[in-house]
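Okay, so here's the structure we're looking at.
Apart from one protein chain that is not included, each protein chain of the complex appears where it belongs.
By written order: A, B and C. Residues from 1 in each chain.
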Amino acid sequence: MNPFEIVLMALQAAALMAVSPLVVGIIRKIKARMQNKVGASVLQPYRDLRKMFRKESAVSENASFLFRLIPYVCLTSMLLLAAMTPFVYTQVIAPYADVIAMVYIFTMFRFAMVLGGLEGGSAFGGMGSSREVMMSVLIEPALLISIMTLSAMTGAGFDLSAISGSINARGAAAICPALLLAGTSFVITMVAENTRVPFDNPDTHLELTMVHEGMLLEYSGRGLAIMEFASMVRLTIFMALLGTLFFPWGTAMAMTAAELSVSLLAITVKMLAIAFGIALLESTVAKMRVFRMPNMLTASFALALMAMVSLYVL
Amino acid sequence: MMVTLTAVIPIVAGAVCLLPFGVKNVSRISAAGALVMLAASVYCCVAPLTGETIDTWIWYVDELSGFFILITAFVSFAAVLYSTDYLAVEWREERLNAREVRRFYCTLFVFISTMLLTFAVRSAALTWIGVGVTTMVSAFLVGLYKDESATEAAWKYIMLCSVGITLALFGIAMLYTASSGVVADDSALDWPTLVANAAAFNPLFMKFAAIFLVIGFGTKAGLAPLHNWLPDAHSQAPGPVSGMMSGVLLNCAMYAIMRFYSVSEIVNPGFVRTLLLAFGIVSVFTAAAFILISKDFKRMLAYSSVENMGLIAIGLGIGTPLAIYGALFQTLAHSLCKPMMFFCAGNVIQAYGTRSMPNIRGVSGKMRFTGFATAGGALAVAGAPPFPMFVGEVMILYGAVNEGLYLFAGALAILLAFIFAGITRSIFPMLSGTTSREVFEHRSVLRGFAIFSLFACALFFGLFMPEPIRGIFETMIALLSGGST
Amino acid sequence: MDVLGFHFQDTVIVAGFFAATLVPALVGIVLGAIFKSNKVANVVASLCIVSCAVSVSTYPLWHLGLALEYTLPIPSAIGEYRLAIDQLTACMISFSSVIFMLIVVHVVKSTSDSGCRYSALLNALFLACFSCMSADSVLVLLFSWELVTLTTFLLSKKGNNDHARWMFFAIAHLGGMVLICAYSFMASVAGTQVLSQWDGLSSALGHWTSMALIMAIVMGFGTKLGLIPFHAWMPDLYATAPIHTATLLSTVCSNVAILMVFKTVFSYIGITAALTPIAFAIVIIAVATALWGALESLVQREPKKLLAYSSMENMALVVLCMALGIIYIVESPALAKLVLVAGLLHTLNHSVFKSLMLMSIDTVEDCTGEKNIGRMGGLSRTLPALSAVAIIGILAMAAVPPTNGFVSEWLMIQSLMGADLESKGMSLVIPLILAAVGICGMMMAASYARLYGFIFLGRPRSEAMENPRPMKRGTILPLALLAALCLGMGLFAMTIMDVLAASIVSLIGMPPSPGYRSVMSGELLPLVLGTAVVATVAVLYWASKRGAQPEREVPTWSCGEDLDENMQYSSIGFTQPLVKVFHPFYGDTTVVRETKDSKVRTVIIEFVEPFVKYLYKPLGALLTGISERIGKTQTGNIQTYFAYVLITLVVTLLAVRVF
Partner (left out) sequence: MDPILTSNLIDIFAVSMLLTSVLAMASARMRPLIKLFVLQSFFLAAFEFTVAYSQDEPHIYVMAAMTFGIKVILIPRMLQYIMARIRVDDELSLSVGIPGSMLLSTGLILFSYYVSEPLVITLTTEERNSLVLSFAIMLIGLQMMTTRRKAITEVVGLLMAENGLFLGAIALSNGMPFIVELGAFIDVLMAIIIIGIFAFRINKSFDSVDTTLLRRLKEE
């Protein structure tokens, strides 16, 4: 690793985090357009974050030190993940971009969120945490297995960059049932993990449906800004993972200007496509009932498992 | 000479007890008598246990006899000490009158004497007579209270054991027939002669002798399904007598079986072993079933005796030196632990006035010492380390596995686990909890000492085995596996 | 060896070491048995601490190259007390002693379980565990293992918990009996009782027998680890026994069991290719146990029961690792080393975080007098120090970086994934195991979130929570040390792993290369990731706090109403969605309606452990039924008894005549 590479990696992590509000803004904009609305500017999320970051925070008198710490834990985990995720360049902080560690950092994020939801002692927080926990029990194994399928398929160990690079290098030959199944599972996981429709609606605070927002209910001001930002980053990371792990073609594998610019273009197109997909999904599908969710999540889990199994059976 | 004295001392002590002294004085006399008896027995056994067999007149004391005599003397000593206070309480609470107390001591000493005698004689016939006489004498001790239950128990005891004794006599006759013609008439039934000449005996008669002796003495030893007198007699006898019956009386019959075993193994190798294995496992099985359902404290302990006799039989039945070691060790362990447990049960029952375990609660709270000893005793009897019965069980299982009796060992292990569960389930709830009864612990130094000394001995043998004692066991194993001394 | 200029013979040092370990504990037992006063109880406990402290030095002494073999100068009926300590044993003894010591310190400080009797039994338990781990003779091993059972049984007396204790005692003894048979058999095959001379008996045993033995040994020790179906005693005992007993049982005793399983399976029996089928059976049991523990932990009402199921799950994972080790060892020794290291590391980690959590939870119960998790809450403001150490324990249990729990689970999944999947039927099994481990991990995390969230966070749900008694002085010390261990072992896991790997190599007798690191990714990851997490959070927090507006304390938002104590999510409700998802496994959720007044109606949801209801109770009834049948043979009528004698005689004669 030369210093330039390190700078590049840091840059790509920074870029990933920097564009995440934009990604959310774009999704919202596309959604608005689909619903024949004008919609806010794609930069609106930046403005919201800035406004909230400056405001005074009101903390529940029942909250403990943990409550104040949790936003930073969440942000930290996203920071680390951003550094691990291949974005425009497959080489990330290898050998520390460990897929298993990645799943556990997601767990850490979620655990912190759940505990945060239980602080304050309102009914909504507990409800959000409860539902989050239910979903995570099914999501997390699916995520683990779908990523593991890639690892096993490529035989590249546990390093995200190696996996990504290996699939990339194989070109079209890498397309196989396992990849497709795992990819599908990952898409469902992505939607569920980021609490998008049909699992949750990030835009409402309706007590019957909310999961993610329930947990954030007690946060305000800077804490809320950080939590919201972390969630945005999470979505972006998932989208980036989908683009660079499951469909990594185009991502730069070497540090040449040509490859990097192609990769930049490719990732932009991929992200836009995924954003469009999410927006389309959210505009066309209704929110699911809470106890319907497990069915969908189990399907995702089964898909992942099938992907893994298909590696050896087919 | 010394042996004669050992056997006579208790009788003298018993006779003195009959003299019309007060209950307190009788207690003192009997305690002193027991001490002298113990001293005489120890003195008498020193030589045999160090390798010099006593062989005079009708007496023959080698390591095996010495081992049993010492156990008997020690347990009897503890039992007499325990009786002094136990009987005094019974007398104070007017369940017994002074005359009955005096008679009790007299019978008790005669009983002790007959047991010592059983172990110390040379002839099989005399051993048989000794076993027979112990039954008759102890029947009075079982029936001490003269109420309906005690009488019933004594009746069953004496009738069943008489049948057993009769069968055993037939076995002795068979043994005599098998040996006659090989050995001169006069010494034809002497254990050492039998062992020495066994190789020339008629094997067929020895087989029949084996059947009758094992069933006959087995009735007395409490092997299932011949054991039915045992829970009745043990539960109805007063505490100290239950302890003695279980701790040493059963040994008498077992000793006879052991002696015969060493002869028979030379003539028909494996025959008695098979019989003993069968009776042993049936005993353990039966005991397991009864322990699981028993509600009566003393009856449950009695079934545990059945189990232990079964284990000893199994140990002998396996017949390897290791298993025989296990059997002998189990004998020692049982003789130490079971009387102690019966004494504890005596304390509890005297204080609570009931034998029904579901009605006894809160012993540890009300009676500190008894509670402690009962907990220890229960663990010992159930077969938990560091008590010696665990060691005995392990040895026997180990022996069984070594002999290739895998299924047998497995079944035995499971049965032992059930027994363990049954005993602990019944006893430990008695210790905790609360009771609404008026409970008063009868405490006295002698009573405590009796329990404590047995407890200490049990613990000692569970943890340690000094070389000399180990040597004695080795000799006994050699004796039993048919080797001559 | 030279110490401070004095020259000592090695044998003298070894004897001195054993004496220094054993004698204080023995003295403690004697003192505790004689005296009653609380002052002496402290002396007795401190003797135990002395013994523990000395035995911590086991590994350093081993490292110095001393042959830690010793025969006590007192023979017993079971032969000589031979002790011998190899590398793995030394590791485990040293580590377990640390845990033991911290627990005893907590006993002294918390005074809830003190008393001469208790302290004396602690000494006895220490001796039993020590001699079990270091036993070099079969009978000593069996003896001390049973002694462990016995002392924990005696230690677990508290109030009226006879049934729970008895259940434990009976099941553990059943396991002990199985072990006695298994070890006797091995001894008879090996021809010696000296364990250190047993070397790869599997060639002499034949593979069917070896497989049966491995199963017997895993299940025999598994009765104490809580493998299905022998786990039924755990929740009740953990909930009713004195907490330090439960803690010792869950940590030190489990360590002993795991060590013995490892030593027996890998060293005494020895693994060959033919033995893999049994590993699959063990895998199935372990996975089932882990899943069961995770499922049941979700619905527990009492925190200690929850932790009991958590222990069960964790130990099942360790057993799973062991079984995978059996599978891997033939084809890929390096991977086998990795998975075994993962298992052992998890054992050690578990003993740290579980002792921390059990004692923390007990402190909660002690301070508030409340046992129902549904009536707790809000303790983080009133007991801040406790909640701080507890969160570390919770994070460790939930395998969140940078704690030690994360490292071992990370290793475990790595070794699962790294399996050479081209071989055998493994390819299908591994994904399933992986899925199961993943689901277990998340369910346990959910349980732990519930545990922490409903005890420490939120608003108080009952009076007792508002003003808890302050913690007893000094009790925080051992807890804080354990919490520090949780973090330290997470960061510096590699050091421990190297030691464990070396121990495993010497235990199995494999060539040292290829080392486990060759198949492991991210060697420095625990340290780097852990540091990164801690540092980033710290930096962000510090940076963000600067220039922030001061916070305002406000009541929790409540839609304008006043919040009463029931207007919070309930602990049962928290996991209710999951219960609904996995409903078939809970079988019966009994709803009891009690009508006290005409208007007031309480609904209680009770979860009955299905194993107790559908296995233990019918089995017990069956046994009692059989026993009562047999009991009928005792009619009380003497004629029947004569008939038995007659029949016995006739049958015996007939049998002899016929055969």
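The working rule: contacts are C-beta pairs under 8 Å (C-beta built on N, C-alpha and C of every residue); 3 or more make two chains touch, one makes a residue touch a chain.
Quick caveat, the model's predicted, so the values are computed rather than measured.
J.: Specify the shown partners of the omitted chain in the complete complex.
T.: Among the chains that are shown, those touched by the missing chain are B, C.
J.: One chain isn't shown here. Among B:65, B:236, B:330 or B:347, which residue touches it?
T.: The missing chain is touched by B:236.
J.: From the listed residues B:48, B:143 or B:448, report the one that touches the chain absent from this view.
T.: Result: among the candidates, B:143 touches the missing chain.
J.: Which residue, B:60, B:119, B:191 or B:208, contacts the hidden chain when the whole complex is considered?
T.: B:208
J.: Of the residues listed, B:176, B:285, B:325 or B:372, which one is in contact with the missing chain?
T.: B:176
J.: Of the residues B:14, B:132 or B:448, which one touches the chain left out of the display?
T.: Residue touching the absent chain, from the options given: B:132.
J.: In the complete complex, the non-displayed chain touches which residues of chain C?
T.: So the residues of chain C touching the missing chain come out as 631, 634-640, 642-643, 645-646, 649-650, 653-654, 657.
J.: Considering the entire assembly, which residues of chain B contact the chain that has been omitted?
T.: Touching the chain left out of view, chain B contributes residues 123, 125-126, 128-129, 132-133, 136, 139-140, 143, 146-149, 151-156, 158-159, 162-163, 165-167, 169-170, 172-174, 176-177, 180, 185-186, 188-189, 202, 204-205, 208, 231-232, 235-236, 290, 293-296, 299.
What we mean here is this: only the chains that are shown with their structure count from here on.
J.: Could you draw the chains as nodes, link the ones that touch, and say if you get a line, ring, star, complete or other?
T.: line
J.: Can you compute the centre-to-centre distance for chain A and chain C, using the mean CA position of each chain? Integer Å is fine.
T.: Each chain reduced to its C-alpha mean, chain A and chain C end up 36 Å apart.
J.: Roughly how many whole angstrom separate the Cα centroids of chain B and chain C?
T.: 42
J.: Two or more other chains touching the same residue: where does that happen in chain A?
T.: There are none in chain A.
J.: Taking the complex as given, what residues does chain C use to touch chain A?
T.: Contact set of chain C toward chain A: 377-378, 380-381, 384, 387-388, 391, 395, 398-401, 406, 409-410, 413-414, 417, 421, 427-428, 431-432, 434-435, 438-439, 441-443, 445-446, 449-450, 452-454, 456-459, 521-525, 528-529, 532-533, 536-537, 540-541, 544, 548-558, 563, 567-570, 573-578, 580-581.
J.: Quick check: in the complex, which residue numbers of chain B touch chain C?
T.: Checking each residue of chain B against chain C gives 155-156, 159-160, 163-164, 167, 207, 211, 215, 219, 225-226, 228-229, 231, 275, 286, 288-290, 292-293, 329, 375, 379, 384-386, 388, 390-391, 394-395, 397-398, 400-402, 406, 409-410, 413-414, 416-418, 420-421, 424-425, 428-429, 432-433, 461-467, 470.
J.: Residue numbers of chain C touching chain B in their complex, please.
T.: Those residues of chain C that touch chain B are 74-78, 139, 142-144, 146-147, 149-150, 154, 157, 159-160, 162-163, 165-166, 169-170, 173-174, 176-178, 180-181, 184-185, 187-188, 623-624, 626-628, 630-631, 633-634, 638, 640-642, 644-645, 647-649, 652-653, 656.
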